[in-house]
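Yeah, one chain of the complex is gone here, protein chain that is, but the others are all in their spots.
Going by the order they are written in, the chains are A and B; count residues from 1 in each one.
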Amino acid sequence: MIVFQRSVQLSTEGETDIVNITETIQQIVRESGVRTGLASISGKGSTLGITTVEYESGILADLRRALDQLAPPNQFYAHNARWGDENGSAHLRSALMGTSRSYPVTEALLRLGTWQQIVLCDFDDRPRNREITVTVMGTAE
Amino acid sequence: MIVFQRSVQLSTEGETDIVNITETIQQIVRESGVRTGLASISGKGSTLGITTVEYESGILADLRRALDQLAPPNQFYAHNARWGDENGSAHLRSALMGTSRSYPVTEALLRLGTWQQIVLCDFDDRPRNREITVTVMGTAE
Partner (left out) sequence: MIVFQRSVQLSTEGETDIVNITETIQQIVRESGVRTGLASISGKGSTLGITTVEYESGILADLRRALDQLAPPNQFYAHNARWGDENGSAHLRSALMGTSRSYPVTEALLRLGTWQQIVLCDFDDRPRNREITVTVMGTAE
């Protein structure tokens, strides 16, 4: 039984920057020596999200527009009013999407579809340095 | 410590077909020999979702209607415009709901509410064959 954990730092642009982190996670899975098990991905913070998408520019534009409707950047937020922040909509998007996900590992590979990539969505209103932690658990067989 | 992984194939109807997969997963949990631990469920692809609902026709209709509002099938999608596809809304629903979830296993049973079933939601615009991978980790005690 292997338990392997690694954190990586990523620079993001903010404003719902959607970053493909699949290869980064696959590399950590490779290092872990796990052949069968689970890779758990978690982003630190309350203005980001982790999910999967087909990573092509059409989907990314569609997802940004849908999130702009679900949690518009320029409406009243009690959070902004209270703290002088501008990222109330980022907090909402993060709470709804969630900041962590787990995917299976089979024969040392993330078991995803060909058109399914793991992404970090940075909803914050400015560039950030983000920490992603990957926990890989399973067997070497 | 047990790590047990099994994939199953499922036929779906598309158009937000919502399939109750609880018994299928419970069966895999049983086979695994795990009595205390975690069952992780993951669907392959970027136009499906995994979640739990009370599996009764009222809820299913309500969920479909809510998703039709959140990501309407018949509006402009950059994905559709770019690729000639018709499933832009399916991609959005999948990114927002997510394609994987984990639930506890206690005394060899999925620890869910009586009116809480695990479902595969197929958002795609046509029937599909779907692969679901279940990873069960834990102890035989």
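Everything below uses one rule, namely that a contact is a pair of C-beta atoms (placed from the backbone, for glycine too) under 8 Å apart; a residue touches a chain by one contact, two chains touch by 3 or more.
Since the model is a prediction, treat every value here as computed from it, not as a measurement.
K.L.:
Given the contact definition stated above, which residue among B:7, B:52 or B:80 touches the chain not shown here?
P.N.:
B:52
K.L.:
If the missing chain were put back, which residues of chain B would it touch?
P.N.:
Looking at chain B, the ones touching the missing chain are residues 1, 36-38, 51-54, 56-59, 61-63, 66, 70, 96-98, 101-104, 106, 111-113, 115-116, 137-139.
K.L.:
Where does chain A touch the missing chain, residue by residue?
P.N.:
Chain A touches the chain not shown through residues 1, 3, 5, 7, 40, 42, 44-46, 70-71, 77-83, 88, 91-92, 94-96, 98-100, 102, 133, 135, 137.
As a working rule, only the chains that are shown with their structure count from here on.
K.L.:
Between chain A and chain B, what's the gap in Å when you average each chain's C-alpha atoms?
P.N.:
Taking the average C-alpha coordinate of chain A and of chain B, the gap between them is 19 Å.
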